[in-house]
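Mind looking over this structure? Questions follow.
Excluded from the complex is one protein chain; the other protein chains are retained at their positions.
Every chain is named by a letter (A, B and C) in the order it is written, and numbering of its residues begins at 1.
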Amino acid sequence: MRTVERKIGAAILELEHISLAFGGVKALTDISFDVREHEIRAIIGPNGAGKSSMLNVINGVYHPQQGTITYRGTERRDMDPHRTAAQGIARTFQNIALFKGMSVLDNIMTGRNLKMHATFIEQAIWIGRARREEIENRRKVEEVIDFLEIQHIRKTPVGRLPYGLQKRVELARALAAEPSMLLLDEPMAGMNVEEKQDMCRFVLDVNEQYGTTIVLIEHDMGVVMDISDRVVVLDYGRKIGDGNPDEVRNNQAVIDAYLGVAH
Amino acid sequence: MLYREAGQFKVSYAADQQIFSIRQDRFAVLALVAIAFLVVPVVGNQYWLSAILIPFLIFSLAALGLNILTGYAGQLSLGTAAFMAVGAFASYNFMLRIPGMPVLLAFIGGGTVAALVGILFGLPSLRIRGFYLVVATLAAQFFILWFLTKVGWITNYSSSGVITAQQIVILGYAFTTPTAKYLLVLSIVTVMALAAKNMARGNVGRSWMAVRDMDVAAEVIGIRLMRAKLLAFAVSSFYCGVAGALFAYAYLGTVEPEAFNLDLSFRILFMVIIGGVGTVLGSFLGAAFVTLLPVLLSVTVRYLDSNLDLHIAESTISNLELMVFGGLIIFFLIVEPHGLARLWQIAKEKLRLWPFPH
Amino acid sequence: MSFFFEVLIGGLLSGVMYSLVALGFVLIYKASGVFNFAQGAMVFFAALTYVGLLEKGLPALLALPATLAVMVALALIIERIVLRPLVNQPQITLFMATIGLTFFIEGLAQMVWGANVRGLELGLQDEPIQWVTETSGMNVSKFDLVAAGVAAILVTLLALFFSRTRIGRALRAVADDHQAALAVGIPLQQIWAIVWGVAGAVALVAGLLWGARNGVQYALTFVALKALPVLILGGFDSIPGAIVGGLIVGASEKLAEVYLGPFVGGGIEGWFSYVLALLFLLVRPEGLFGEKRIDRV
Partner (left out) sequence: MDAQLDTFPRLLLHHAQVRGSHPACREKDLGIWQTWTWLEVAVEVRALACGLAAKGFGRGMHLAIIGDNRPRLYWSMLAAQALGGIPVPMYQDAPAADFVFVLNDAEIAYAVVEDQEQVDKMLEAMPQVPTLRHICYDKPRGLRNYDGVLAFDALQALGREFDRAHPGFYEAEVARGRPDDVSVMLYTSGTTGKAKGVCQAHAAFIASARGGAQFDRLTPDDSILSYLPMAWVGDHLFSFAQWVYVGFTINCPESGDTVMTDLREIGPTYYFAPPRVFENLLTQVTIRMEDASWIKRRIYRQSMAVARRCGTQILDGKPIGTADRVEYALGNLLIYGPLRNVLGMSRIRVAYTAGAAIGPDLFRFYRSIGINLKQLYGSTETCAYVCLQPDGAVKFDSVGLPAPGVEVKIANDGEVLVRGPMLLKEYYKRPDATAESIDGDGFFRTGDAGLFDDDGQLKIIDRAKDVGRLTSGAMYAPNYIENKLKFFPHIKEAVAFGHQRSEVCAFVNIDMGSVGNWAERRGIAYSSYTDLAQKPEVYQLVKECVEQVNAELAHDPALAGSQVHRFLVLHKELDPDDDELTRTRKVRRSFIADKYAVLIDALYGGRTVQHIETLVKFEDGRTGMVAADLRIENAMTHAAPPAARAAQSR
């Protein structure tokens, strides 16, 4: 009775010949790949392969020296973080980047800042639009809280939470923006088996329930092979493989550079 | 222990998001406000009203302003007093140069000019972070005071640089008695504190805190750093500007730029640190503490002096005050970096969980 | 033209004095990442203690080592009581703690020695050097020149200390990376204590020179405020930077006062260096000698 037929669409994000360097150090060299609508796209590679840099290029925290990025038909050289967010790309960070001084609820509420238009004066007086927006967006945020099953920690300051839950709250903050594309930087790093299973389930559910396109960096090969549709393999800032999990698994360059060494 | 919360459940987000979501808190705050408005004017004597309570309220407002910038938005400023000065002198000029200017509008104007100046000196915050920003705010402190002193037009060519604030008249009523001035200041501070709390708990406040806690993450979720920071500078300076205007109009009466020196900036920073960084309540607690401590200190020292015959000089008291303030700042930063407000918070949590441990 | 040079040299020489104060900042910043706002208060405390001891009848030769001892002791106490508990706190917190410290030291100094302005006689006259005036027509203060000499000696000593001694090398390692330094077994707290002690000594030298020039008074603490733009220009962790920054600030503010001041009513010395530093920051946030940071995300 269960139909697991997901419709994967056309490429919506294309990266072409991206090169990025810090001072003299090359982080990324001539990397091209694309991401299709609704798919789960994994980026893997050994430490220092340039995976996080890749995400930072996609959402505009880093600006590549060369190459172009095409997102939904618009080609440009750089993304800038704010515009990226406005276009519906959300992300999480490798080292949890929550707002430590705020509660779980407030952290997730910040994820909806782009949906709130009341001016600061309206908010100061707390009438009309400001009040209405707080309530409407709170409702949306509660749906995310429900989705990720973090009701019991809603009003806890994030700093007090264990690592696994902090990761989940960060995902919640990203989801609150109702993104069409989600960039996840090692969402399962440092988790125990049970937490990993939960997180996998959430990632799949997000993809399935909302059709969100997901770009994912992950170290756990089992997870990557299980949940992703296609995989890009980076090594020393270069792309050495690209394809579905089976193709990547059988790619000799990948085996040499990554699998062979790591396992 | 005093909190009996069982049965206080929320059926709407509006109820859940109200400022004081616990019924007991709501009653306590209402009672406090009622006392401040109804009882204090009756029982307070002239000394208490004009030498303690009025400055306390004004400092609370200034501390609130600094807290918005430093506590909520994470931008350290040592130029608070200068922004107060802008507010004071701008209000003076609005009153002086526009005939029939309502005094409240002049205060708002003063605040607005301060906000504009704040934005100007906040611009560097877009490129520089952390305590490098101190340079920008110190530049503001020194430059603004120099400017106010040097440009005669601002002080209406008063030879000594001293201005005398015009009388406060609202709808024909002259606020001349300490009680009247107290009530005016209290009203303004209450309204502005409420507005600050509203901003703090809304999207604006969350954006500020996001910028403070993790600016890259804030940017990535779509918060415009520039707008958030400059807004913080503007709102903060507005609060300081209004506080400065009240300082001149409701407290000192006659004032010179030098009254808004670096020392005052430090004093207000101390209020924020001691009271609690990033809380509205802390601004009040800190202002109360810093206002009352010297009084307490001098009373104590005089008492000891008269009883033990120590012949303590007046200067000793002021030096002692410096040491106590300095020591307290260090103490708070080490022991409770979130200040009195956090202590209050912890006490409240304890009462809510009583008899269980916190 | 010679007037210009006279102003410039005067500015550069007083800039050396700024550098002297800034040196104390740099030392502490390098070792523990703290911007010690209280350095100015320490300068004031040093000068006041020295004068106070002289007033008590101590001969200058005894008062000097005694003051040095007091300063080192004060520095060590500060390190122990204030900074150690605040280790690993954000820089801003540490900075605010040193503001508190400033108040405390100022209060303490005046409580112990009284608040009246006192002169300090080092046997140097703040008068133009005869032969310079005669040969070039410029007035160059003898005092300033000696002060510059002292500063030069001090900088040289410090440079030697850092490059030649074991402690100096350890300090450099600490400045590069606290964690790594700890990992290779450098006793961090010992290093900090030494650096604070040295900073206390530097404060004494600065205090004597500034006190002799401007009188020993509360206003000395404002010297610290001048050091901030110096550090911005020179970079917080560079000893040569402190020197160069001091020279730039000293010269530019004198020139500005003389050449720009009259147009705006004078008194711009008070803020000019700040505006200069601010403009500089906007162009090059890491300072002249600082290294560019890359934000890891």
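Things worth noting here:
One rule holds for everything that comes next: a contact is a pair of C-beta atoms (placed from the backbone, for glycine too) under 8 Å apart; a residue touches a chain by one contact, two chains touch by 3 or more.
These figures come from a predicted structure and were not determined experimentally.
Although it is left out of the displayed model, the omitted chain contacts the following shown chains in the full complex: A, B. The chain not shown here is touched by just one of B:Ala6, B:Leu38, B:Leu171 or B:Leu308, and that residue is B:Ala6.
From the options A:Arg83, A:Arg154 or A:His219, the residue with contact to the chain not on display is A:Arg154. The set of subunit B residues touching the chain not shown comprises 1, 3-13, 15-16, 353-357. Summarising the interface, subunit A meets the missing chain with residues 1-5, 105, 138-139, 142-143, 145-147, 149, 151-152, 154, 205, 208-209.
By our rule, only the chains that are shown with their structure count from here on.
With every chain reduced to the mean of its CA atoms, the largest distance from subunit B is reached by A.
The most central chain, judged by the distance from its Cα centroid to the centroid of all protein Cα atoms shown, is B.
Subunit B and subunit C have CA centres that are 33 Å apart. Inter-chain spacing, taken between the CA centroids of subunit A and subunit C, is 49 Å. Taking each chain's centre as the average of its CA atoms, subunit A and subunit B sit 41 Å apart.
The set of subunit B residues touching two or more other chains comprises 216.
With touch defined as above, residues shared between interfaces to two or more other chains in subunit A number as follows: 61, 93.
Subunit B meets subunit C in the complex at residues 76, 124, 127-128, 130-132, 134-136, 138-139, 142-143, 146, 149-150, 216, 262, 266, 269-270, 273, 315-316, 319-330, 333-334, 337. Of all the residues in subunit C, the ones that touch subunit B in their complex are 35, 81-82, 85-86, 89, 91-93, 95-97, 99-108, 110-111, 114-115, 225, 228-229, 232, 264-268, 270-271, 274-275, 277-278, 281-282, 285, 295, 297. Subunit B makes touch with subunit A in their complex at residues 12-14, 16-17, 195-196, 198-199, 202-204, 206-207, 209-210, 212-214, 216-224, 231, 235, 278.
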